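Heads up, one of the protein chains got dropped from this complex, but the rest are sitting where they should.
Moving on, here comes chain A:
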Amino acid sequence: MRLAPRSLHGRMLLVSAVATVVALVLAGSVVAGLLGRFVVEGLDRRLDAELTLLASAVDGEGRIDRARLAEHASVLDGGPGWRWRIAGPDGNVGSADFSALDVGPPPPHGRGPDRFNKGPRPMEGASEQGVPVHARQVSLETRRGGVTITAAAPRDVVRRPIRGAVVPLLAALAGIAALLTAAMLVQLRIGLRPLRRLQEQVAAIRDGRASRVDEDQPTELQPLAAELNALAADTRAALSAARGSAANMSHALKTPVATLAIALRDQPGPAEQVARIHRTIRHHLARARADAVNRRTATPLCATVTDVMAAVTAIHRDRHFQVANEVADDLSVAIDAQDLEELLGNVLDNAARFAEARIAIVAVREGRRVIVTVSDDGPGIPPSERGRVAQPGMRLDEQGQGHGFGLSIVAELVALYGGSLMLGEVAGGGLAVSLTLPAAD
């Protein structure tokens, strides 16, 4: 079984709460003990004064001066439960019901020093009704024998003030405990805030909103921040290495395979084998590419459209068309910048080839997706052809450079990101290419 809570917050709070309770219980019991001792000492002083008074009524022969006792009756009668007795050679004198009182020495763990004292001894007992009493007893030596004088008071006299003090004491201690716990909570909140901030920064890296965490951290967190940044850099490097090697491999293999295909064009058997090699390479490259795809990224759409459109316009500078980029500035998509450029490059290039006078780019966000639509006022593609053109795997070398050139690449790439490509028609006849892309948060 797990005793410590999982959270640092919980652990620290638990330790501090336990420590607070232990400290307060200790403090409470010490204070209550001291208080009890003071009250008992006060009572003892009063009982001892009574004993002194009673002893003054006993002379050297052990005789009891009753007149003197009567004179001090008001002092000796402390109220209900207060009793006294003088036991001497002439018998007992005392409060009426003293006989019901049964007192003896307190248990040995009682207050020590008095047991070895010549002075009054403490005694504990109970009355006939079972009311506990606290008593003091002193022995006098007379010429006719020993006289024992006992004075008793109800234990309640001691208990009442203690009880009265303990309730507010407990309340005060509970208040202190609550205050300390609240202080601890505040301290934890403030103390753990940098951790929470660091966590948010790591989340930002994961979402592609940042590339590193802030290294301006409290001293204890600085090494962690540095390690996190190193880890993020390693991940980026590994990703770009994977991507680079996929690109290099496709690059290295494409030319020889194409050369082979041309050389073996007239031999159906070997040509079919080359085509198989080509398909296999493409399949595995696409998978390597899919693994390397960075889906946790945010690329601004409008700026990318502007950059790509500048390149497309430069390439088609002999064609004259107007471009309306109506993409909102704040839209971002969760697609790697290079891949987004590849997507938009192919779609916009296609539009630039066939537009009569106008290309329009619009984008709307729908929940977790962004739909980008590029429309031109060119001849469009007949509905029967659209499916074929946008089919992943149909490459430009297989379908020539007709309308829709490059759109199969787009379909493949969009599929890697879980998006889709749709071809439609603009009112008046142009082609409308819609890309459904994952939105960045």
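In this text, a residue touches a chain if its C-beta (ideal position, glycine included) is under 8 Å from a C-beta of that chain, and two chains touch if they have at least 3 such contacts; residues count from 1.
FYI, contacts and distances are computed from a predicted model.
S.K.: What does the UniProt entry say the missing chain is called, choosing from "Zn-ribbon domain-containing OB-fold protein", "Sugar ABC transporter permease", "N-methylhydantoinase A/oxoprolinase/acetone carboxylase beta subunit" or "DNA-binding response OmpR family regulator"?
M.R.: Spelling it out: the chain absent from the display is recorded in UniProt as "DNA-binding response OmpR family regulator".
S.K.: Looking at the whole complex, which of A:Thr20, A:Ser332, A:Asn346 or A:Ser408 touches the chain that is not displayed?
M.R.: Considering the complete complex, A:Asn346 is the one touching the chain left out.
S.K.: Among the options A:Ala67, A:Ile190 or A:Ala314, which residue touches the chain absent from this view?
M.R.: A:Ala314
S.K.: Please identify, in ascending order, the residues of chain A that touch the omitted chain?
M.R.: Against the left-out chain, chain A lists 247, 251, 255, 307-308, 310-311, 314-315, 337-338, 341-342, 344-346, 349.
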